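What follows is a structure written as structure tokens; I'll ask about it next.
And now, subunit A:
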Amino acid sequence: MRGLTFDIAHLLAGTLVLVSFLELYQDRLYALLNMFALHALVLALSVAWQAYVQNAPHLYVTAAIALIFKAIIIPVALHHIIKRLGIHREIEKVVGVGSAMLLGMGLVALSMVVMLRVTAEADPLAREDLAFALSVVLLGLLMMVTRRNAVSQIVGFMSLENGLVLAATGAKGMPLVVEISIAFSILIAFIVIGIFLFRIRERFDTVDLQALDRFRGDRG
Partner candidate 1 sequence: MFDLGIQGAQMLLVLLLAPLLTGFTRKVKARLLLRRGPPLVQPYRDLVRLMRKEVVLAENASWLFRVIPYLIFAATWVAASLVPTFRTGLLFSWSADLIAIVALLGSARFFLALAGLDVGTSFGGIGSSREVMIASLAEPAMIMIIFTLALIAGSTQLSTMAGFLVSSEVGLRVSLGLALLALIMVAIAENARIPVDNPATHLELTMVHEAMVLEYSGRHLALIELSASLKLLLYVSLIACLFVPWGLVPSGAGLGLLAVGLVAYIAKLASGGVLLALFETSIAKMRVFRVPEFLGAALMLGLLATLLLFVSRSL
Partner candidate 2 sequence: MVLLALGSVAVLLATAALGAMLAEAVRARLIVYGICLFASVALLAIALLALLDVSPRPSVTTLPLGIPWLGAHFRLDALSAFFLAVINLGAAAASLFALGYGRHEHSPRRVLPFYPAFLAGMSIVVLADDAFTFLVAWEFMSLSSWALVMAHHRVVDNVRAGYVYLIMASFGTLALLLTFGLLAGPDGSYTFGEIRGGHPSATLAASILILALIGAGSKAGLVPVHVWLPLAHPAAPSHVSALMSGVMTKVAVYGFVRIVFDLIGTPAWWWSMVVLALGGITAAMGVLYALMQHDLKRLLAYHTVENIGIIFIGLGLALAFKAYGMAWAAALALTAGLLHVFNHSVFKSLLFFGAGSVLTATGERDMEHLGGLIHRMPQTAFVFLVGCAAISALPPLNGFVSEWLTFQAILLSPQLPSWGLKLLVPAVGALLALSAALAAACFVKAFGVTFLGRARTPAAERACETDRFSLAAMFFLAALCLVAGILPGVFIDALAPVAEGLVGERMPVQGSVDWLSIVPIAESRSSYNGLLVFIFMVLSGALAAWAIHRLASDKLRRAPPWDCGYPDTSPATQYTASSFAQPIRRVFGSVVFRAREYVEMPPPGDGRPARFTVQLHDLVWDALYAPIAGGIGFAADRLNHLQFLTIRQFLSLVFAALVLLLLVLAIWP
């Protein structure tokens, strides 16, 4: 039984990392959104699994949030925005897919090395989860910095945050997990609204098209 729980948790966490890589691989916005929905779904599953394993019912709330809010509402909203702004073109990347993948590999390796230094007596389930969570976080960050497109950057941020939730739920008996996940959902909602409000097509840094590059701090 013990082995099985470990395997399933491990499997789900691993899948999450895999999906992060898939996200990193996508170069069409719609596909990216679908991938993110999958990401959220896997997260929901793994959280639910943790809830079951640790028999901590409040975690089911987190799972529900992940499922409903992230896997359904947000992707739909973003679809909507993309249609509105009419930007279902290629995602302009800073680095090519291949190199992004390589970087991702490096990051995963790094997080493994860092986490496996953790002394063995900490229980293996949590340790593996942590390693995967860290890689998910790093991959999300990588995505944010390698994409020029606001939507994909949000997706990056959200998958980063998925990693956090994974870690939080992996930490057995950690209080405030639900509160935290809610807080984060609010944060993400803010961002999405912000994008919608400011009609940010290209990048975060400009508030609308004609303001593009006009003001950047202390010029003039």
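Everything below uses one rule, namely that contacts are C-beta pairs under 8 Å (C-beta built on N, C-alpha and C of every residue); 3 or more make two chains touch, one makes a residue touch a chain; residues count from 1.
Inclusion criterion for the candidates: all candidates are chains of the complex that A comes from, given by their letters.
On a predicted model such as this, the values are computed, not experimentally measured, just so you know.
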Determine, using the touch definition above, which of 1 or 2 touches subunit A in the complex. 2
What part of subunit A is in contact with candidate 2 in the complex they form? 94, 107, 110-111, 113-114, 117, 138, 141-142, 144-145, 147-148, 153, 203-205, 216-219
